[in-house]
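Written below as structure tokens is the structure these notes are about.
This part shows chain A:
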Amino acid sequence: MDWNILSWLIWLPILGSAVIILIPREKADTIKFVAAVATGIQLLVAIVLWTKFDSSTVGFQFQEKVSWISSLNVHYSLGIDGLSLPMALLTALLSFLCIFVSWKIEKAIKGYFALFLLLDAGMMGVFLSLDFFLFYIFWEVVLLPMFFLIGMWGGSQREYAAIKFFLYTLAGSVLMFIAILALYFACGRTFDMIEIMAIAPTALAGKLWWGFESLKVIWILFFIAFAIKVPIFPFHTWLPLAHVEAPTAVSVILAGVLLKMGTYGILRISYPMLPDGAVWFAGALAVLAMINIIWGALCALAQTDLKKMVAYSSINHMGFVMLGMSAVVAAGAKNGTNLIAAEAGLNGAVLQMFNHGIITAMLFILVGVIYDRAHHRNIDGFGGLGVRMPIYTGIVALAFFAGLGLPGLSGFIGEAMCLIGAFPVYRGIVIVSVFGILLNAAYFLWAFQRIFLGKLNEKYADLPEINRREIFTLVPLAVLVIFLGIYPTPVLDVMKTTLSHLIEIVQSSSLLALQ
Partner candidate 1 sequence: MDLSLYFTRQDLWGILPEIVLLVGALIILSIELFARSQRAAMLGVGILSLVIAGGFASKNFGSSFILFQGMVTLNDYSTFFDLLYMTAGIVTMVISYNYLERKGGETRGEYFALILFATMGMMLMTRGNDLVIIFLGMELLSLSLYVLVGFLRHDVFSNESAIKYLLLGAFATGFFLFGAVLVYGTTGTTNFQHIASAITNNEILSDTLLSLGIGLLLVGFAFKVALVPFHMWSPDVYQGAPTSVTAFLCTAPKAAGFGALLKVFLVAFPALHADWQDLLWALALLTMIVGNISALVQTNVKRMLAFSSVTHAGYLCIGILVLNEMGVSAILFYLLVYSVMNLGAFGIISLLEKEEKGVNFKDYEGLASKHPWLSASLALFMLSLAGFPPTAGFVAKYTLFSSAISEGYIWLIIIAILNTLVSVYYYVRLIVNMYMRTSEETLVPFLHPLLSVVIFILAISIMFFGVLPGWLIDTVTQAARIYT
Partner candidate 2 sequence: MVVPLEHVIILSGLLFSIGVMGVLFRRNVIIIFMSIELMLNAVNLALVGFSRYHNNVDGQVFVFLVMTLAAAEVSVGLAIIVALFRNRQTVNINEMNLMKN
């Protein structure tokens, strides 16, 4: 295992970005080609990684650890487990497809693709790093290209959207950095995440900071940081604006991968390092999840802008992820040590993260397709397009049905598992959340009806059908949506061991016995 496969995943796009910078700006095709090759190889590497991954072992695989800044005790440390592997694959897949989604970008192509690859590398780095310093650097590296991509290639309000996104998420990462420093000093001055996972629960136990329990302080700091990324209810206001203003490919990455960084952070950092915090906060998390589900759905229902509707549907879907995560307390003695529910919840949450990445990517690409043709996204401004664009309509139907959680498509399984997991503990919340699914169905179907059914709007009598390039970007996603809807086992198998271990860690929390 000595070929540093994880480093390749991160450094391939950076290399591609460097090459693109050196290509003269007139050679647009070469630039796109390099970007496609870099992300294509990255995707292949990720698939190879998936096949080589041993899903039966606990702990990190393919680890790499080199001393980086010895005087600060910082290491270049990478590793992958059942939680990060699906995220890494998702990142590689969506980055590759997004290169083709961006094929028609005309303004400053060189900068666009260079930044895009940098963004890709940053996201990959977040999912693979096992050193807090490195993690934080990648976390911020994601932020910058995103800021430029929204601000330079976005819609009419792009400047405001970019600044709002930037300041919001930066505020989150600053809080995260304070939390990282707190852990660093509390755990004997180490940034090694594996080491901190081992030390932190005992190192923080019983420690009071200004009258507050230290682990709660750190938990809250991390939680706000991740909540802004997810985004969880009061911190979500940046999201609709950023999604709407961003170019299609960037929206795809934003919803498909960036939002997962938040829930990934909670599962990777908050849960294993602060299990007491996880138990303490589970109830609040469930309530926030419910708010996300209902609020997201209601807002989506009220939108006339199709892209905004999809953006709000992301808030709704991420609510299910959080609900699944809160189910971990079912493993406590007071809740009957219901390991099955806890496992269903966590597995469902990670599966939903993966599925939502794929479904929302499809949705945003589809919105992009219609916007490129009609130059607007007003749901009421269309009508009867089903006649004009049958293939497009078919794919949209598939994506919408996956989004509303139709059984047989991938969205259903993740959501169902999250609900089943949380049900034994948070009965009322789950029941309310189920109404969220109904609302989901309402806005998706209503939007579908307004756009594709009814009388054909004469303005769009000769709207061109979806083209081959666009179909090419959608087919892999559609295949995954159907395949994982029928047979989700491959993904579930990969993460099972890791998540069971995570449940054991949380189970060891002293708080859980009392609850």
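One rule holds for everything that comes next: a contact is a pair of C-beta atoms (placed from the backbone, for glycine too) under 8 Å apart; a residue touches a chain by one contact, two chains touch by 3 or more; residues count from 1.
Here is how the candidates were picked: all candidates are chains of the complex that A comes from, given by their letters.
The shown structure was predicted, so the numbers you read here are calculated from the model rather than taken from an experiment.
Asks: Pick the candidate that touches chain A in this complex from 1 or 2.
Replies: The touching one is 1.
Asks: In the complex formed with candidate 1, which residues of chain A make contact?
Replies: 68-72, 108, 111, 136-137, 140-141, 144, 147-148, 151-152, 158-159, 162-163, 166-167, 170-171, 174, 177-178, 181, 184-185
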